[in-house]
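One protein chain is absent from this view; the other protein chains keep their places.
Showing chain A:
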Amino acid sequence: MVPFSYTSVADPQAAVRRTSEGHGVEFIAGGTDMLQLLQEGVRAPLELVDINGIGFDDVSVAVDGVRIGAMARLADVADHPVIRERFPVVAEALHESASPQVRNMATVGGNLLQRTRCLYFRDVATPCNKRVPGSGCPAIEGQNRINAVLGGSPDCIAAYPGDLAVALIAADAELMVVGPKGERTVLVEKLHRQPGSTPHVEAVLEPGDLITAIWIPIAAGGRLSHYLRVRDRATFEWALASAAVSLGFEGTRVLEARVAAGGVGTTPWRLRAVEELLVGRDLDRALAHEAGERAADGARGYGGNDFKIPLLKKTVTRALMRVGGISPGEPA
């Protein structure tokens, strides 16, 4: 642990200034991940800027969509009636996240940027390219059961652990970002970067960039959606594999499809091959299986996480069936 100073700000512009101009300055919001990182010595900011006072914590409903303040707590968003009714994929992803205590504290903005649970990233006694660039990636030949099968590079196979980002991709969500150069929007799908040779750079955000809101267009609310997560224990654990599915139908025919996966990729992973296969066809059990088979296109296992490849396929298949109201049938 390195000594750091702490500043609390009420003005988002001040927060942006502070972090864009200072060296080693980082935001702290709910702090549910930051505190773990500080205590374990994974992160060593020189200054923490507490943004809990800046507002941006409400959910507002407009005719063309829903705006979720980045400082809204997971629990509040999960319980919001419009989110529950129109965007079940988002509500379900949040409802099953972490524990009630964490959901009461964690913000949606911070949740999108939570760091990987890769064992080597979290334990400073070992090398990790994401934590100490150039030090190596022991996960590739080590304990990698929770690591990614999609998007890995020779330098990093850390899985993106979150669920909300995965669900938001299925809901076509974008982010409102304020930064030193003003305001802009970023598609959630474009937020995270592939590790490549720079796994320590995880998002397209620049120093000082502050997520102020999540925007979900109302069109996504016209689709049927579901979030399905598979994990070792019943709750309070990151997904081994998850699927966010959002489908627009005419009868049983799929008009529009958004499918994304969590727990398996180095970033939240949009499954375009699955989407393309679904569109224009009648969703039935056979199609759900056929589409699920495409979910792991390009996937690669590293030993301990090999099982995630079949698991991902089955997770997507099941989620598609749930959205289509199809019974999975009796086990063979």
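The rule is short, and it goes like this: a residue touches a chain if its C-beta (ideal position, glycine included) is under 8 Å from a C-beta of that chain, and two chains touch if they have at least 3 such contacts; residues count from 1.
Operating definition for what follows: contacts and distances are computed from a predicted model.
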Worksheet entry | Protein that the absent chain corresponds to, by UniProt name, given "ABC transporter permease", "Xanthine dehydrogenase family protein molybdopterin-binding subunit", "Acyl carrier protein AcpXL" or "FlaG/YvyC family protein" | "Xanthine dehydrogenase family protein molybdopterin-binding subunit"
Fill in: Candidate in contact with the missing chain, chosen from A:17, A:84 or A:145
A:145
Worksheet item: Residue-wise, where is chain A in contact with the chain that is not depicted?
Response: 1-3, 36, 39-41, 99, 117, 119-120, 122-123, 125-126, 138, 141-143, 145-146, 230-238, 240, 306-307, 310-311, 314-315, 317-318, 327-332
